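My questions all concern the structure below.
Every protein chain except one is present and positioned as in the full complex.
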Amino acid sequence: MSAVQAEAAVARRIVGRRSRGERIRGQMFQAGLLSCVVLALLALALLMIDVIVDGGSKLSWDFLTSFPSRVRPETAGVESAIVGTLYLMGLVAVFIVPVGVATAVYLEEYADRDRWWNRLIELNIQNLAAVPSVVYGILGLAFIVRAPLSLGPVLLAGALTLGLLVLPVVIIVAREAIRAVPPSMREASMALGATQWQTIWKQVLPGALPGVATGVILALSRAIGETAPLIVIGAALFARFNPESVTDSRFTALPLQIFSFISDPSDEFRSLGAAAILVLLGILLIMNSVAIFLRNRYEQKW
Amino acid sequence: MPDAQTEVDKTSEPAQAGRDGGKFERKAQAVSVTAGLRPDVDGGRVPDDLAREAVFRLQNVSVHYGSNPAVKDISMNIHEREITALIGPSGCGKSTLLRTLNRMNDLIPSARVEGEVAYHDQDLYARDIDPVQVRKLIGMVFQKPNPFPKSIYDNIAFGPRVLGMKGDMDEIVESALRRAALWDEVKDRLKENAFGMSGGQQQRLCIARSIAVSPDVILMDEPCSALDPISTGRIEDLMLELKEQYSIVIVTHNMQQAARVSDRTAFLIVDLDADEKNRWGRLVEYDRTEQIFTNPQDKRTEDYVTGKVG
Partner (left out) sequence: MAVPEHTLTRQWTPRRVGEGAIKVALFAAAALSIATTTGIVIALLRETINFFREVPFSEYAFGDKWTPLSGGDQQSFGVLPLIFSTLYLTAIGLVVAVPLGLGCAIWLAEYASPRARKIVKPTIEVLAGIPTIVFGYFALTFVTPEILQGFFGLEVKTFNALSAGVVLGILVLPTIASLADDALVAVPGSLREGAFGLGATKRQVSLRVVTPAAISGIVAAIVLGASRAVGETVVILVAGGQVASLAVDPAEPHQNMAAFIANTARSDVSSSSAEYLTIFAVGTTLFLITLLLNMISIGFVRRYRQVYE
């Protein structure tokens, strides 16, 4: 064959050789990656199936409206836990919304980035977001349950501790929502003679509201499942009554109740634990659906 | 050869045809000759036009962002009830200069203003002057229309509300929209979101919004550059109507627009320092618009307005 044909034949051969072995390796690689995804999804599926199978049969209206018992699994329910959880979440929300939004507004609208104390605040928030939840429990135990706040192991103490835990989440999300409001809005407002706070209150915050709401729901979703801080501050795992006031120490929350149920060696109580888990997951599902609904309905496209 | 900034003012060609048959103009000319030099005009040349009071007097104004200069050594007087245009190639600091007039540069932490900016003989940058008060009197319309994500009504009403203006809000809104030549188009949909309007309408809305707080001066930063020619024409017509009540300063990169609407035009250029690291804007010539475009004194002006340089 001619020189050109020979060259072409060599080129074709090289391409062909690489293709065969490499193709196999490529497919194996892709299969490997896909199996990682499958395993992750499988774990999720097994988890859900396990909980549903174990606890589904125990779900009933009675379950939701009776009080727990350590002795008789047949009549035990989670009403006190549900009520306690809802109270806690309400208090946490009342705490984190003003404080979190105020911090975000300060950092985004007022703080001069060059000042060292402002950069310290930012770094601090990033660090707080990664502190283990038990340590927040210790913080709550040391200062909220004991002196100086000396509230004792009551509802309010639990709410404040959980609030401090999830505050960084609210701050970070609120900052992003505020940052998304374009500077032209602020310029237009200031050019009319509005003050900085008027601009923030009447233009920036309303514009950032959907993002902030999503962040708050995210934070509450995190807080609702937290067990460790409540254990450390001394909350009861088990309450036979609904709490009557924010300073009531006779309260419990769903995660604590679940922990109490599944720590019991008997299968009966373990199933109740699974059922309580389903209640908790149900509440979470509702919360996140509301968040998605809010986001889609009120999302501000600039 | 005159220094870079001269304010050449020839009263022999009055801006407006005097309703008194030109008697005032001739009298002003006589007075100006005998009045001698006026200290606030650089070089002590031909005195100020007495037909129009100066709204702003700028004296050696320089603006720096940190260590970078934006404009240097600007001296000029802006007159009331006129449209004053700032033209020049991009980067010559026209917008920076404009924003100095209502202290919008304060919003940029590194900005520094030197020299004197007097508004009706009050030093705008004196220590006890409140920028918020300044902006109530000196409003601004921006290059890209920026209505609030609210209804048309609430857009207009926002200014009066936050400023605590008394009066019937409906009337205030209607009056502002009428003066901005927008009322007939939107009177039936005041509650609709402003974002639903076309670009030209949005810009007129922004103008109406500024008018609603009863300013003295309206600054416009390239108000038509984001709009189509028809909307541009309508806004230019609007400007000519508005100047009967407000003093208008407009930055434009469109020379023909400056020629069409303005009474006076200031031409700025970009100056470089020796090693080309810094660039800043400098005022070359400032005169009545017909002069700038038909008989400019400085060759750089002539090159720009005839299109020889960009």
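Note that the chains are named A and B in the order they appear, and that numbering of residues resets to 1 at the start of each chain.
Throughout what follows, contacts are C-beta pairs under 8 Å (C-beta built on N, C-alpha and C of every residue); 3 or more make two chains touch, one makes a residue touch a chain.
Fair warning: this is a prediction, and the values are worked out from it, not measured in the lab.
Shown as candidates are A:Ser150, A:Ser263 or A:Ser289; the residue that touches the absent chain is A:Ser263. Within the complete assembly, residues 22, 25-26, 29-30, 32-37, 39-41, 43-44, 46-47, 50-51, 54, 98-99, 102-103, 105-107, 110-111, 120-121, 123-128, 130-139, 141-143, 164, 167-168, 171, 195-197, 221, 224-228, 231-232, 234, 237, 255, 258-259, 262-263, 270, 273-274, 277, 280-281, 284, 288 of chain A touch the chain that is not shown. Against the chain not displayed here, chain B makes contact via residues 53, 80, 119-120, 122, 124, 128-130, 132-134, 136-137, 164, 216.
Heads up, the rule we're going with is that only the chains that are shown with their structure count from here on.
Put simply, the C-alpha centre of chain A and that of chain B have 52 angstrom between them. Residue ranges on chain A touching chain B, taken from their complex, read 112, 182, 184-195, 198, 202-203, 207, 300. Those residues of chain B that touch chain A in the complex are listed here as 102, 104, 107, 109, 132-133, 135-137, 139-140, 142, 144, 146-149, 158-159, 162-163, 206, 209-210, 213.
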